Structures are given as C-alpha cells and as structure tokens.
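Input: one structure, supplied below.
Up next, chain A:
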Amino acid sequence: MLLIRGGRVIDPASGRDEIGHLALKDGRIHGFLAGDAPAGFDGTVIPAEGKWVVPGLIDMHVHLRDPGYEWKEDIASGTRAAAAGGFTSVACMANTNPVNDSAEVTRQILEKGRMEGSANVFPVAAVTRGLEGKEMTDFTELADAGAVAFSDDGKPVENPLLLRRAMEYVRPFGYRILSHAEDTALAGGGAAHEGWTARKLGIPGIPSAAEEVAIARDILIARQVGGKLHIQHISTRMGVDLLRMARRAGLDVTGETAPQYFTLTDAAIEGYDTNAKMNPPLRGEDDRMAVLEGIQDGTIDAIACDHAPHESYVKKCEFAVAANGIIGLQTSLPLSLSLLAGGKVSPAHLVGLLSAGPARVLGLRGKGTLAAGADADVTIIDPETEWVFGPGDVLSKSKNSPFLGWKMRGAAAATICGGRVRHSAIAGVGAHA
Partner candidate 1 sequence: MLLRYGGEAFFFARRRRTGREKGANPMKSAGTKILLDGKGVERVLSRLTHEVIEKNKGAGEIVLVGIASGGVPLSDVIRRKIRVIEGVDVPTGFVDITLYRDDLSRAGYQARMKRTEIPFSIDDRKVILVDDVLYTGRTIRAAMDALVDFGRPRNIQLAVLIDRGHRELPIRADFVGRNVPTSRSETVLVKVEGDPGEWTVLLKEEPPGKGE
Partner candidate 2 sequence: MEWHRRHVLGLSDFHPEEMEFVVDTARSMEEVLTRDIKKVPALRGKTVVNLFFEPSTRTRTSFEMAGKRLSADVVNFSSGTSSVTKGETLLDTARNIEAMKPDILVVRHSASGAALFLSRHVSCSIINAGDGQNEHPSQGLLDLYTILKVKGKIAGLEIAIVGDILHSRVVRSDLHSLGKMGAKLRLCGPATLVPKEMARTGAVVTSDIREAVRGVDVIIMLRIQLERQKTAYFPSLREYSRMYGLNRDVFSLAKEDAVIMHPGPINRGVELSDELADCERSLVMRQVESGVAVRMALLYLLAGGSHAAH
C-alpha cells in the first residue's frame, strides 16, 4: 500500500483538481481521499504537500535505439532518463536495427522493457517492412505481439497509395498510424529551416512546405478512407492550422508537438551549433507562436519530446553531416511547465497533454488517469523547484541537448510506475531499482 499524501491531485481524465490523498494498492489506484490524511495507515506514506500528483506521464515519441544502436541508448538507460523526467510510460519508435517490423522484435523490446526498464515501454511497430516504404508489415500480428501503434518515423511513408492502403487495412482494427509528415523531395536535402538564419550561414534550407504538404496529404488520405491518423512533431504554423481544420471537420486526426518547437527557433543554430540540428528543424518565431497557440486552444493533443540520442562524434562535425535529433526526456517536463506562464494553459490542460492525451491517442487502457482501478502510475511534480540541467544530470547515454546549462523551473519529485517508486527526489523516499 502506498499513500501519496497532501498533494494537489490533478487528473484531467476525471476532472479532478483538488488537494487530497491518493492510495495505491496491488499495482492499482485504490482511490482518492479528501480531508485529513487517514490515521494509522498501514504502508508507505509519500509526502506530497506543495506538489502536484498527476497520472504517470507518458511520452509517446521516444527513440530507445534498442536493439541495434545500444551505444547511443538502450532500454535500461532510456527508461532511467524517462523516470527521472517524470515519465512512467514511453512509446518507442521502430527505426531500430533490426527494424521493429516483426513480432519477434516487438516481443524482444517488451521483454527487455519488463526486465530492465524503469518505465513501461510500449513499442510502436513499422508501417512498412524495413522502413523501406514498399510493403506493409503484418499489422495484426504486430498488434497481438504488443505494438500499440504503427509508424515509419524517422522517415515518412512516401508513397501515398501505400499509406492509403495501410490506413484502410487497419481501420477495422482501430489501429492508429503515427505519421512523420515530410515531403522529402521538397525538403531537398536541407539541413535547417529555410529562412534568414540558414541563408546567412549558407546552410541548405528545408522549407515549411515540406512538412505542410505532407500533413495535408496525410489528413486528406485519412479523410478519404476514414482512418485514424496522428501527426508527429508539428513545427509549422500551417501544420497546426491543418490539424485544426481536420479536427473541425470531425476527422479522427490527432497531433503532437515537442518542447523544442515551442521553446526554440532557428536562431539556435547560430554558430553552426549541431545540438540544435533536428528533423523537422527548429522554425521561425511565427511558427513557434503558432505551436503555442495550437497548444493553448486544444488543437495539439500531446507533447512528445522525440527523444533522439546520438553519440558525440556524429554531432561534433560539420553542420551539414551532423546527425539529426536531441535527447529530451529529462527536459520535457520543466520546459512544458513554462507553458503555464501567462495563464493561457491551465495545470490540468498541461497535465493532460503529457498523460491523458497520449493515452487516448494510443488507446492505452488504465493509463493517463488516476481513476480507481487504473494502473498505479503516478508522477509527483514539484512545479517550483529551480535547478540547472547540467551534463552531470544526464542519465541518457548521449548528451546531445541544446538545453544543457539552462536554468529549469519544475521537475519530477517522484515517479511511481506500477506502484513502485522508480525515481525520487523526496527525502526519505527511495527508488526501487
């Protein structure tokens, strides 16, 4: 039995936002208690006064690099970073080696997650074999093995006909396709957002249209066949607008963005800083504002950090050949908490973007909510604590982040997954390995 005492319990899925106590038993949420803490409680008490108690956070876009690229990250280190960042569940992408396009790989990832993970690992399997964009994978077999959704992320599904067929095929089973929306021809081999900064630095540009055209295409195909679609890492104004339009048209299209797209702009690549190189690239200030607006008005369903670890020598090189991506699991929460400034995003809304939203998009039952009977995944957030994100804090195997050295406000005080404390900064509360 675990009692989380005196925190502000914010559970958007059930509409709760009040101070109280949360009881966990046998790996499930036992219930919420208002008023004074129950006397003579038989079990561990975790003091949460002054902190938020929220459903275990879920990041639905993570690259664990396992199997195949374990020098960049593996399931153990990646989930350790996740737990420290407040996440109890992560959805990991299929661009591993071998690609997660077969039930064996899916099962292997699940097994490793169970044995070595500090958080729940939900594999996202590939849409096409080998991510080659030519043949569909065995969707039902993969889903039965445990895949929660399908995505060729890292790459788009280039052939629109193939995307149509995939969406149409999986429709009766209710699977969702997560789309890395990019028109690679329009992207034209660019390395940074096509704008003034890239021009100034002589770096070939990726126009906003490369993302927008692909998002429009994917939405219209989903509309054509009535399929379930999710747009990943939205970075452009028009991309947000297209998602809004799809939502208004009543389509089952959801969308995510990452903290870097509402925190940074292409100005971050000055000096050819490869730690700011990613795909989609950091865009202009107007796009950043549009992403914020999309979050504020509820267009965006989830914040997902697109955690992309890379070893130093593929980042310590000329900008044009540097690898794309940044790590994000330990900075996602504090950067997201900054959305509260200005009052346009409420704490409940924010918590929803990191828990109920992703759970709904991926159809994860028992997750993203603190209702009685749900899984005992709880995150305790200290929204006020100030700290500096330094290289010594990084739990990932890779340190490619543009936020190193940043002053952060807010952090996960404790992360409880399946009733076990996996991360704790609370005195007297230890994490269980």
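The rule is short, and it goes like this: a contact is a pair of C-beta atoms (placed from the backbone, for glycine too) under 8 Å apart; a residue touches a chain by one contact, two chains touch by 3 or more; residues count from 1.
These made the cut because all candidates are chains of the complex that A comes from, given by their letters.
Since the model is a prediction, treat every value here as computed from it, not as a measurement.
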{"item": "Touching candidate - 1 or 2 - for chain A as found in this complex", "value": "2"}
{"item": "Interface residues, chain A side, partner candidate 2 - complex", "value": "195-196, 199-204, 271-272, 313, 316-321"}
